[in-house]
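What you see is the complex with one protein chain gone and the rest in place.
Letters A and B mark the chains in the order given here, with residues in each chain numbered from 1 onward.
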Amino acid sequence: MKEVELVVIGGGAAGMAAAVSAYKNGVRDILILERNSALGGVLQQCIHNGFGLHRFKEDLTGVEFAARYADMVQELRIPYLLNTFVIELHSDRTITAVSPEEGLMEIRAKAVVLAMGCRERSRNALLIPGARGAGIMTAGTAQRYLNIDGYLPGRRIVIVGSGDIGLIMARQFVLEGCEVAAVVEIMPYSGGLPRNMKQCIEDFDIPVYYNSVISEVCGKERVSSVLVGKVDENRRLIPGTEFEISCDTLLISAGLIPENELTESAGIAMSRATKGALVTEDLQTSIPGIFSCGNVLHVHDLVDFVSEEGEEAGRNAAAWLLAEKETALKETASKETVSKEAVSKEAASKETTLAETASKEETKAGNIRVLSGDGVGGIVPQTVRQDTPLPEVHFMFRPLARYRDAVITARYRDTVNTSGAGENGAARTASTGGQTGQNSMNASGAGENGAARTASTGGQTGQNNRILIRKRFLALTPGEMCKITIPAEKLKNAPEIIFDIEGTQV
Amino acid sequence: MFDVIIVGAGSVGCATARELSRYRLRVLVLEKGHDLCAGASKCNSGMIHAGYDPIPGTNEAKFNAPGCRLMYQICDELSVPCLKNGTTIFATNESGMRELYKLEGFARENHVRAEIVTPPSLYELLPDIGKDVKAVLWVPDGGVTNPFCVTFALAENAWANGVEFYKEAEVTDIQKSEEGFLVTARMPASQAMDIPGTTPADAQPEGGTCPVTFSARMVINCAGGHSDVINNMVSEKKFRIIPRFGAHVVLDRKHSDKLTTTLMETPHDLPGGGHTKGMAIITTTGGTMLLGCDATEVDDPDFTDTRRESIEQIVDYFKKAWKDLPLGSDGTPFPEDEIISIFGGCRPHADTNDFVIGEPDDAPGFVNAGGTESPAFTACYAIAQHVAGICIDRLKPPVNENFDPHRPAKKAFRDMTNEERRAAIAENPDYAKIVCRCEMVTEAEIRDAIRRPLGARSISEVKLRTRAGMGRCQGGFCSPRVLEILSEELGISPLEVTQCGGSSRVLAGLACNA
Partner (left out) sequence: MKKTDKHQELICIICPRGCRLTAETGPDGKLEISGNSCPRGIEYARQELTAPMRVLTALMRLQNMEKPVSVKTDRPVPKALLFDCAAEIYRTHPAPPVRRGDILIRDLCGTGCNVVATRDAIAGESR
């Protein structure tokens, strides 16, 4: 079995960034495993611009953004394997992968960064009824046919959902001489970035139908038209509102889902809200030494934030590896004084794992749960360690509705640990739920959906809210991730952190 | 001159072909679809019904239980995965209980093992069953297999033993002749030109198809949803197919290990009423779970659109019933976000309310195996033995000494141990190229599915044979690669590759050519 200090699964924006930053933080024995024939992941098919404004202060295309990182990987001579598919990830951080060059390989990693990205929600997952012939595909698949292979998947297109990939593809289809007949969005607002609505849809006068769904796909061997109907406030079709739009292609751009099958198979605790792993503020999952970042952790809107998170994960993995080494040295030293006998390498590493687990268990009591309050969904990280070595903690989440003149607050209720009844009931429920789980991260997992919101209501009626941060925003939409950074020392005494959004819903 | 022409290459047609290949007969199978397994067999859940529920005395009862035993046998002979995990019919109320007792009676008459189990023994049988479940009918011989694999395996084995097949050959006319029958099929001119006796003059400009007439001593009607049309061409004893549409919802395999048996509620009071065997949850041999199905009468037996009403009925039912099932009895809500697919198709229900089996009085030599609604898939080999038997009695052919009952089949990469995987890759590096991530299907397997006899020629035909594209992303990642491989293997332009044959081309043209 091959031994590697840090294995990065996925060579897209998150994985490359993680590898580069781990290298810069002292890790030399790194291996990136990438299933495609080139580094870059989905960026290889993103020929449009708008990338890199944060990270490189430059307007790059996705392809160029990927190349910047791929260049860094190459300059630093970080090893990577292409056409390599990970088929198994185990809780002991062993990995099984296959590639035509290497065959089936087993790798023991000291640390792992998960950076597998996400997949698109399919037509069938959306339960769109009707014909099942050709001409129905996700926007990303169409993007691949067009931008990698050079083929047009259709000539007259209807797009379901207003996710960014669909919007970008709408513009490209129009510039390719195709017609985009409609964008059909179930919500009353766009799911994509406002700038993409402007420069991809409004610029080309593409009709957008809000509060609408495809009620039926028509056609036999290929799509010939779709029926579009209005939905009520429960998002159910209102019968009689349907009208027909002729088209030969239906593109689906209605959401992305983190690809966490490997994560789950390793037994890592998952978040129901983000569909990614539950992580501490250093992006570490419930299995020590396994980190998660990018779209596999939670779906981002911007690659810049993906690579930023990747860099964070790489840095934290490097720090963790260093700490492990020190612990191992101490362990070995103390062992030697006791028994003088040489301890086998394997036994030592086992001891280290146990020690690490034990020390993690101890600190769990001091973990700070991060809870979603009003208007907040899918928060990452779900737990902050009270003794975090990081100078500041980044919190990312999505607004659950559209707001104007909104204020995001982070607060805690300082009575939470002392009083047992009343307003704190909900929070207690959350933590009790967690005790049935395997570790403290399950606690926030159970709490993050319903209980946290109840907790926040309780909190507002209580008098002891301590505000950690308040930030004002002109507008917030579910299509845009919020990122809030709080200095770690402000969090030291917080028993919990609750995020809320207040503002005018539009 | 053929000895036997079989009309239809669904499970019943392919089973019949395979059974006849035990003898030295010239057998031809004509299939109107672009692929085999294109009708009801394609939309089937793969459940192996033990035979506890057909009304005693009917053809359905006569062929079901023997068919169930034969299904396990052919899965074994042809290396098709199957699972004998029992069928459990549960009741939550008094009327459900009455239904259980009725089914128990049927089972007894049909000679099928079945037993009513009530608490506390119920909780030993199914520890996680919901507390509202009053009793179950436990049918140990029920199971599940993959209906596509079964059909393809039967066809391949028949082919290997000498049976001929034409796809895209729709039978348009059958005439009685001195020697037996003249069967006319319309097929693509390109295919027809290879058949001796066909001239380019026969080709119709429209659609480039050609009528080709074959003569045969006997004809077996295995045309499923169109078996009425075929029968009515030959016999005055007419019947009518009433297509009954049913849909299935597919759940990701995340929690399927909790489902140790197929569970279904007694059909009473359920959507679809007595026309379905009940709403079932089935763990497939691929690990995903099927929920369904409903029953709605439609006009077109080839109707496969997913109906909004069907989907809503199934989802609404399972939202309510989830608490009774092992996956929801702990309070877990129905995982709507783990739905990965929906599909549907029609059961060929005959207006005689039974399978239509045997020779009509007015057409000796013409053998029906029609009206093959559920449980015909389970019963397919029993039906095949019966109708093949009629031919054998009539034609008295010698035995085919070269008949090989087995089919060489490699284990799916996903089901291999790592040692087996290592060996497979060493032999063929294409085994290390994972094309379908969700179902872990390799390039080697996809190329094999295309190269095999009667192999895949479209994206969905690759899917049925390999599971590529059947998983949670529904082909989002793999279909561009599958398209490329199809184009290479078939020697056609990527622009000509179809989703499912005919005019279902995936791509519309070249980009940046505007």
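Quick note on the criterion: a contact is a pair of C-beta atoms (placed from the backbone, for glycine too) under 8 Å apart; a residue touches a chain by one contact, two chains touch by 3 or more.
Note that the structure is a prediction, hence the values are computed from the model and not measured.
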| item | value |
| --- | --- |
| From A:S21, A:N147, A:S162 or A:N316, residue that would touch the chain that is not displayed | A:N147 |
| Chain B, residues in touch with the chain not shown (by the definition above) | 511-514 |
| Hidden partner chain, residues of chain A it touches | 37-38, 44, 47-50, 53-54, 59, 61, 63-64, 67, 146-150, 172, 175-176, 193-195, 197-199, 202-203, 301-302, 304, 474-475, 480 |
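Keep this in mind: only the chains that are shown with their structure count from here on.
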| item | value |
| --- | --- |
| Footprint of chain A on chain B - complex, ascending | 250, 254, 304-308, 311, 315, 337, 339-343, 418, 421-422, 425-426, 429-434, 437-438, 440, 472-477, 479-480, 484, 494-495, 498-512, 514 |
| In the complex, chain A residues that touch chain B | 35, 83, 85, 87-88, 96, 98-100, 102-104, 106, 119-120, 122-125, 127, 129-135, 137-138, 140-141, 144-146, 148-155, 176-177, 215-217, 221-222, 237, 248-249, 259, 261, 264 |
